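Pasting in a structure now, in structure tokens, and then I'll have a few things to ask.
The complex appears here without one of its protein chains, the remainder shown in place.
As written, the chains take the letters A, B and C, and residue 1 is the first residue of each chain.
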Amino acid sequence: MAGNTFGNIFKLTTFGESHGVAIGGIIDGCPAGLKLNFEAIQQELNRRKPGQSTIVTQRKEPDTVEFLSGIFEGQTTGTPIGFVIKNTNQKSKDYSHIKDVYRPSHADYTYEKKYGVRDYRGGGRSSARETACRVVAGAIAKQIINSIKINAYTSSVGDIFLEKPYQDLDFSKTERNDVRCPDQETAERMIEKIKAIKKDGDTIGGTITCVLQNVPIGLGEPVFDKLHADLGKAMLSINAVKGFEYGSGFCGARMKGSEHNDLFNEDGTTTTNLSGGIQGGISNGMDIYFRVAFKPVATIIQKQNALDSSGNIVEMQGKGRHDPCVVPRAIPIVEAMAALVLADFYLLNKIYS
Amino acid sequence: MAGNTFGNIFKLTTFGESHGVAIGGIIDGCPAGLKLNFEAIQQELNRRKPGQSTIVTQRKEPDTVEFLSGIFEGQTTGTPIGFVIKNTNQKSKDYSHIKDVYRPSHADYTYEKKYGVRDYRGGGRSSARETACRVVAGAIAKQIINSIKINAYTSSVGDIFLEKPYQDLDFSKTERNDVRCPDQETAERMIEKIKAIKKDGDTIGGTITCVLQNVPIGLGEPVFDKLHADLGKAMLSINAVKGFEYGSGFCGARMKGSEHNDLFNEDGTTTTNLSGGIQGGISNGMDIYFRVAFKPVATIIQKQNALDSSGNIVEMQGKGRHDPCVVPRAIPIVEAMAALVLADFYLLNKIYS
Amino acid sequence: MAGNTFGNIFKLTTFGESHGVAIGGIIDGCPAGLKLNFEAIQQELNRRKPGQSTIVTQRKEPDTVEFLSGIFEGQTTGTPIGFVIKNTNQKSKDYSHIKDVYRPSHADYTYEKKYGVRDYRGGGRSSARETACRVVAGAIAKQIINSIKINAYTSSVGDIFLEKPYQDLDFSKTERNDVRCPDQETAERMIEKIKAIKKDGDTIGGTITCVLQNVPIGLGEPVFDKLHADLGKAMLSINAVKGFEYGSGFCGARMKGSEHNDLFNEDGTTTTNLSGGIQGGISNGMDIYFRVAFKPVATIIQKQNALDSSGNIVEMQGKGRHDPCVVPRAIPIVEAMAALVLADFYLLNKIYS
Partner (left out) sequence: MAGNTFGNIFKLTTFGESHGVAIGGIIDGCPAGLKLNFEAIQQELNRRKPGQSTIVTQRKEPDTVEFLSGIFEGQTTGTPIGFVIKNTNQKSKDYSHIKDVYRPSHADYTYEKKYGVRDYRGGGRSSARETACRVVAGAIAKQIINSIKINAYTSSVGDIFLEKPYQDLDFSKTERNDVRCPDQETAERMIEKIKAIKKDGDTIGGTITCVLQNVPIGLGEPVFDKLHADLGKAMLSINAVKGFEYGSGFCGARMKGSEHNDLFNEDGTTTTNLSGGIQGGISNGMDIYFRVAFKPVATIIQKQNALDSSGNIVEMQGKGRHDPCVVPRAIPIVEAMAALVLADFYLLNKIYS
């Protein structure tokens, strides 16, 4: 397996299976002399952790990060930051029934075919538990680029859409409800929807919108590593993501140039922002905003057919404790991945400016 | 500027501005002993080149690729393949009017701010002309993975959508019309639309759907370098792209798990394919399909306000020869980028199988 | 700090300071299905660990490796292998005297100037303790390329040279004495030398010769990543190394072409092997051999002048427990780095063969 490293300058490499000893990672390339706010890091992990509300998985894991290196007397030394998060609440027995079974729309089958061997417990490496490491690194990245505001929120759950544009929202309200939608009225409908879905033993998809504000002009490299291309890859690498669009997105594909062009103000800002804050792959100082689509979680608590390793179709039923909707817990992951991309380009840009 | 290399094993590095001496590239990591079909390579370039039909830019450039190395007696030697495409039809004077002007929704302003200096002629490095190099490399990549079928086609132009699912299409018809839509009736409406838009001096967006068939099981790396994450980045790195979705995409975000899960057949195939041929970031042998959104071309032949380098709003009008809709010429680019991603993962996978 | 990753396919990333919580690493790119011999891994660590004999530092550290991921039921799963080695015998107080002092020929001064902050305890990240992580990864790499024989040994300590060519040595005797020289008579003289040096509170340099046998033809990439270039970098990245030569080495620079050329036998082997098993950067199947020079350890138990952070010359004396000669404990490190290079090229070569 390759591909466990993200970033070019501020690099995160992660390891770990959901039911192994621990998950963790190494951050290489963090500048020295950064006074870390450890509470802020743990706070991000808490936003992602299981069991935080009634609409997410009831699994309880403290998800406490332990730093092993790279920090001395509270500040970074420039050396690699190693960290681990112990796996404490493994109910591996919950998974003995899937040892020889490939669950539909999971990674069981593809891992088995690719590697010939797999740690089937809890999805092993394919578990979204891996994203806790991204949240740790993202929380540090946020402290490097602390003048940039990163705000993600739930913009739809199933067919319930938050219809307001982001400009009309108060992001400080996002954390006030369990679904992380800053519009309270919509949030309540979303929560109701998730509860109903959960009662049915089913799951539901949704979308997250993320807004990046106060981004300096000049981030992004203009050919293959366009800022939005790396943001897109970052988001698509999160479990369950099926789509990414930024600025005008898929709607932009229906528009005319005369409608779509963002005219300049004298100070270099633009009167409209269908470009989504990026032109030619480089940030232009306007708000960057994008939308990420999450499919419904594949584990449902209903009887379903699965395939066993002998090629038989067998009936199975999801056990364990799962999320009826992945979106509320994915908010800090989306923000973390955005922070990783921004910090990476921010540091890279120091070379050339 | 960084980020002019794509791929990890089969690596393409490109150079060149639209109005410089030449554009070109180096392919590193191509296996030895591949008998190249040079006609097929030039044919792909011809599909992308300007002037090929009445609905694309009327600029004439032969876009002939010259190989400088890495090929001996018609086959690859395993050494890097250097190639150039000369710029022959530069009307640099067409661009003198934008020397000190930043066109709306172009990369002029961001390049200037990032680099402090830019080759303003024809967009310089930000010109979509760079993608010709991708088409060359993609055409070679296609020959490495020649059992995989790669078919892209125009699935919408503005509000005209091809409503049929890809399974109902005959891809051999894609090249039969100028807009590259395999459904003739829809194609005609699209062409009509583009002609009307062109007459107005305006431009229009659109979408491309791409289908990858006969992909071996096991391509993709399961954490950051998921197959769809790299496909997404590849597509988002193409000029004018605003969005990417694969499988159920944004629609999947509205669905329930019980609807969305793809149940297995006994042979490991699935009865439905909302996953889009990828599970856990790894190909599962089913068709991979994705959709790419292109915004309308920013250069319009209408009067528009622009910004000059002294901070004044000035009136300008697009000159030169531009595409009213980028989508028909982007088809071979989408295919090329898909081929680059697939060839890269295909070669990487040899290590582990 | 960048540069904490080694390898392209079989990649090791390390973290950790000598007096932090732990050191450790992540191996990404290890093939799945490898049944690990854990005893062999720990055995390599034991060869490197402090306190193993009277001629090395008397610090006692068990240096037990704990694997956190990537292994299931005794075999690799293809996912990243995370591991830690706890720091158990830190006498950080030993180092309080160097908090504001830069020791001569250590990395204290350069770290301070580069990073502005440093963990001064035990040399922090610059401590050779980091190499324990390389030994772990190297021990796994050895199991991937287990048909290749890797044998390093002490070929000189100060002015005492092992005069015999490697062909006259029995490598099975290397571990029979504390200095790891396979010639018992020379070994005894070396040990005596080290003991005398130690008694004086001084240290001494030395060289290690390493022989790689049964290397398949074709490893190495012929331009920048020549096999010997990567071996050289690997060795030069080990603490205290000042030089690297392979095959005829510096002696070859005194020879004539008519003397130096290795003539072929009919089976493709060569009658002589001044090339050192590598031609054009690629292994040719003959033995690869190289020599690595280590300077004397900088910490001596004698009074010396040092520089303090206020710019004063101050007298200091090395405390703590240090090696009088680094070479005996560096043998497994040299082998580990050679194994990492070979495994990396071995896996890469699968793509092209």
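The criterion applied here is as follows: a contact is a pair of C-beta atoms (placed from the backbone, for glycine too) under 8 Å apart; a residue touches a chain by one contact, two chains touch by 3 or more.
Quantities reported herein were computed from a predicted structural model and do not represent experimental measurements.
Novice: Considering the complete complex, identify which of C:T64, C:N214, C:Q302 or C:Q317 is in touch with the unshown chain.
Specialist: C:Q302
Novice: Quick one: which of C:K49, C:R125 or C:R329 touches the chain that's been left out?
Specialist: Among C:K49, C:R125 or C:R329, only C:R125 touches the chain that is not shown.
Novice: Going by the touch rule given at the top, which residues of chain B touch the chain that is not shown?
Specialist: 1-5, 9, 11, 13-17, 20-26, 28-29, 32-33, 66-70, 72, 75-82, 84, 114-119, 124-125
Novice: Which chain A residues touch the hidden chain?
Specialist: 9, 29, 31-32, 78-79, 222, 347-348, 350-352
Novice: Touching the hidden chain in the full complex, which residues of chain C are there? Just list them.
Specialist: Chain C touches the missing chain through residues 1-6, 8, 14, 102, 104-107, 109-111, 113-115, 125-126, 130, 156, 158-159, 197, 202-207, 217-218, 221-226, 228-230, 232-233, 236-237, 242-250, 252-268, 270, 274-276, 279-284, 293-300, 302, 304-307, 311-313, 348-349, 352-353.
Here, only the chains that are shown with their structure count from here on.
Novice: When you average C-alpha coordinates per chain, which one falls nearest the overall C-alpha average? Tell me, please.
Specialist: Centroid comparison flags A as closest.
Novice: Between chain A and chain C, what is the gap in Å from one C-alpha centre to the other?
Specialist: Once rounded, the distance between the two centres reads 39 Å.
Novice: What's the distance between the Cα centroids of chain A and chain B, rounded to whole Å?
Specialist: Here chain A and chain B have centroids separated by 27 Å.
Novice: Any chance you could list the residues of chain A touching two or more other chains?
Specialist: 1-5, 14, 114-115, 125, in rising order.
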